[in-house]
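Removed from the display is one protein chain of the complex; every other protein chain stays in position.
Presenting chain A:
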Amino acid sequence: MRHIISVLMENEPGALSRVVGLFSQRNFNIESLTVAPTEDETLSRLTVTTIGDDRVVEQITKQLNKLIDIVKVVDLTEGDHLERELMMIKMKANNGTVRAEIKRTADIFRGTIIDVTPNTFTVQLVGASSKLDAFIEALGTANIMEVVRSGVSGIARGEKVLSV
């Protein structure tokens, strides 16, 4: 099962490499990883998506908690949560039919065309990872020139917060 694990850690040099190293050292899988500082500049927020059974995910959260730089760990998928990922996708758009098709699909998915040249469109799309997958599927891979995805960020719904 897919899990979204959110981590609050000290904004120290080397902290990220300890997290990434832990995953490879213990043979845990990483689907995506995002990290950036928070409003408190001493803390970074890291989100990792991983696939594993309950035993593996329990080990992942326990092992993450053991790292000295890590302040808090939560498996967001245990409760109600929101997940978002940003994608920028560059496509061949060199005739009217294709351009119209991309524009229409982008509208349906509530994407935005953020760059246009005579031969290309670049679309920005935000949503759960499955929505981004669905967009790619809807358009087909034939016209795709480049895809860049941010990896998942997640937050709990309601009043629950991850903070010190």
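Here, a contact is a pair of C-beta atoms (placed from the backbone, for glycine too) under 8 Å apart; a residue touches a chain by one contact, two chains touch by 3 or more; residues count from 1.
Heads up, the rule we're going with is that contacts and distances are computed from a predicted model.
Per its UniProt record, the hidden chain corresponds to "Acetolactate synthase" from the list "Acetolactate synthase", "Xylose transport system permease protein XylH", "Stage V sporulation protein AE" or "DMSO reductase". Considering the whole complex, the residue from A:Val57, A:Ile70 or A:Val152 that touches the absent chain is A:Ile70. For chain A, the residues touching the absent chain in the complete assembly are 9-10, 13-14, 17-18, 21, 25, 55, 58-59, 62-63, 65-66, 68-71, 164.
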